[in-house]
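Beneath this line is the structure, given in structure tokens, with notes to follow.
Note that one protein chain is taken out, while the other chains of the complex remain in position.
Chain naming follows the written order as A and B, and within any one chain the residues start at number 1.
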Amino acid sequence: MELQAMYVQILALVIFAIGLIVAVSRRNVFFVLMGVELALNAVNLSFVGFAKTLPAEASIVGQVVPLFSIAVAAAEACVGLAMVILIFRNRESVDADTYSNMKG
Amino acid sequence: MLLHLLVLAPFVAAILMVMTSKDDSKSSSRLAILMGIGFTAMSVALIAQGSVSTEEIEWFRIPGCKGPVYYYLTSHGLASWMVLLSCGLSLVALISARDITCRSYRNFAIGIFALMGAMNGTFLAADAVLFFFFFEAMVIPAAILIAGFGGKDRMKAAMTFAIYTLVGSAPMMVALWYLLTVADNSTLISLAVAVQSLPEGTQNVLLVCFLLAFLVKTPIFPFHGWQAITYAEAPAPLSAILTGAMSKAGVFGFIVWILPIFPLSMNTVSGLMWLGLFTAVYGALMALRATDGKKLLAFSSMGHLGLAVAGVFSLSEAMLPAVLVLLVAHGISAGAQFFLMGIAERMSGTRELEKLGGLSSTNPVFGTLFGFAGVMALAVPGTAGFVGEFSVLLTLWDMGPLPALVAGFTLILSAAYMLRFIQKVIFGKPSRIYNDGRRTTLLEGTSVGIMLLLLLVFGFHPAFVTDSLVEAESKEDPAAAQVLNDAALNNGEAPMTAEEIHQLDSTLAAAGFKDDERASIIAQMKGENGSEAAAKSENSVKEASDAK
Partner (left out) sequence: MISLGLIPLFPLLGCIILGAIAVISSGSKKGPAEGFVGTLAVLFPALSFGGVALLALNMPEGGIRETLCNWIDIPMFRVDIGFLFDGLSRIMLLFVTGIGSLIALYSIGYMHGDRGFARYFAYINLFLFSMIVLVLSDNLLLTFLGWEGVGLCSYLLIGFWNKDIKNCKAANKAFIVNRVGDIGFLLGMLCLVTIGGSAILNYDVLSNFISMVINGNHVELVIPVLSVAGILFFIGCTGKSAQIPLLTWLPDAMAGPTPVSALIHAATMVTSGVYLLARLGSMFALLPVVLDIIVIVGMLTAFWAAVAGLFQNDIKKVLAYSTISQLGYMFMASGVCAFDASIFHVFTHAFFKAALFLGAGAVIHALAGEQDMRKMGGLLRKTPITACVMIFAFLAIVGFPGFSGFWSKDLILEKIFMSSTMGQAVYVVGLITAVITAVYMGRLIILTFFGSYRGSKESEEHIHEAPAVMLIPMVILAFGAVFAGYLWADSIGIKFFAESLAPVVGAAQAYNAPAVTAHVNPVVFAALGTVAALLGMFIAYKIYANARIPAAKGSSAPEGGKATWTFLFDSIHKYVGIIPVNVLAWICDVVVDKILAATQWTIGAIATILGDGAATFQVRKVRLQIALSILGLVALVAIVLLTGGSF
């Protein structure tokens, strides 16, 4: 059976929503990071899903973009983790709510 | 090529300085001074070369504008002298900073080179956007240098300076952007054409936006709030550059960008002239009360530049050479005075006038230099300052006796505060012994001495400066010059040349003589010259004026 493009999008939406909720609701900064990664991957999935709707020659474009964004995501994860570790060293806490030292 | 080098090479030099040793100020200073000498030599070559331009290289396009922005440099008499000021003062700053910023000379030199490149760009840019780019870019290295190397209040000074000047030129950016949507491209001529086609209300708004940027930069009352604290807190070599070269960007902007682009009404012109005069008086009065040596110099600079702006807006025929000489003279003498004040501060550890004193007996060479610099700043005849101030007075006299009288009043005031300054710093009994300070070094003394010597040379032969302008004019109108020359030849031994008679005529007219009276005076004048030659000269004068 041909996989409907719509289902892929729904799955991506669900994963994105989970990621977002995790990122917003968890206080542990590692979970926040994981939530962000999840949301990012959901977007990748969405790309691939849409690529399928295109004719075969063009669909390759849609599949290449996730490759890019995976690479970027890897870099982002690196930097993000490094930052989290640095902040953890300074604050000795993984609670995202304690990280605010800006005004307001 | 020279133009590109002068604008871009300083940035390369700054990058080169990054690679030098951070701790060994000796070696990095050698490199910096060598490069500084190179730039100064190049700027002298630029003056010798006369007016040149580079090719128009397309740089980028601003969305919503018709034409592209060019990377387009051009030099003319005024610009090349300003470039000399910026390069020369930077060189002396690099020399004299050796003993002030021992900690991290390298960083200081990086800042100075970046500043120099930005200033050169400002003076040489022929494209409005390029000009604005450099005009803004100047602020950043200067502010960083103040924050890094200044006195006690340096952070406040740097913030005041940066915010004031950036906010001041923000309206200009908006106005420029608006103009670019109307104009074909961002060169001077197309901007001027574009302004002509706009309704008068819009023109005025644009004019105010442009003026604001230059008024703040110069600075002109009431936008001088940043000046005193900045000059006082900045390290002395930087203050010298700020007043000697950077503040000239304001006056330069008036001459090169405001006057050609905007059709000014008579009220605007005289208003601006009076504003300049008021600034001159105000600066002198403030200098009279200043208790801090560098603030005194800051206000004195403000006064002189106010006079220059007043001269610019007299719009007299002699305005350009007059203001140019005044600017060059002020750049050199104010620069020298800031350098010397820096040395005084180093030797006595204070800028307070009450605590200084007696430096001429403890350090006679310094005293001599300081006294000389002070006297030169008084515009004693024979110095470049006199030629500048006298000719500016001459241009102001065109606007009526009152402006000239006010300008004369500021000259008296300038004598009062400058003599007080000299007396407080070098005369009297040494009131304070400060062991940390180092005396004048040979290199410093020589470089300041050369500056003072230049003032004398320009004072006795200002043609060095003014010729760079004349050249351009005679190129424009060779026919008229030819006719005038012929007229002069025809006259032969006559005591008054045709040109002088012509001048007499116009001045008599200005003095309110009626036509027939004037004619009879001149006829009589010619009668003394021998009637035949006179008739010829009259014809040739007519021809000349027709040709014009």
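By our rule, a residue touches a chain if its C-beta (ideal position, glycine included) is under 8 Å from a C-beta of that chain, and two chains touch if they have at least 3 such contacts.
Quantities reported herein were computed from a predicted structural model and do not represent experimental measurements.
Undergrad: What are the shown chains in contact with the chain that isn't displayed?
TA: A, B
Undergrad: Among B:41, B:155, B:174 or B:380, which one is in touch with the chain left out?
TA: Checking each option in B:41, B:155, B:174 or B:380, the one touching the absent chain turns out to be B:380.
Undergrad: Which of these, B:107, B:316, B:348 or B:447, touches the one chain of the complex that we don't see?
TA: B:316
Undergrad: If the hidden chain were put back, which residues of chain B would touch it?
TA: Residues 222, 225, 282, 285-286, 288-289, 316-318, 321-322, 358, 360-361, 364-365, 368, 375, 380-382, 386-387, 390-391, 393-394, 397, 401, 404-405, 408-409, 411-413, 415-416, 419-420, 423, 426-429, 460-463, 466, 470, 495-496, 500, 503-504, 507-508, 510-511, 513, 517, 520-521, 524-525, 528 of chain B touch the chain that is not shown.
Undergrad: If the hidden chain were put back, which residues of chain A would touch it?
TA: Considering the whole complex, chain A reaches the absent chain at 20, 23-25, 27, 32, 96-97, 99-100, 102-104.
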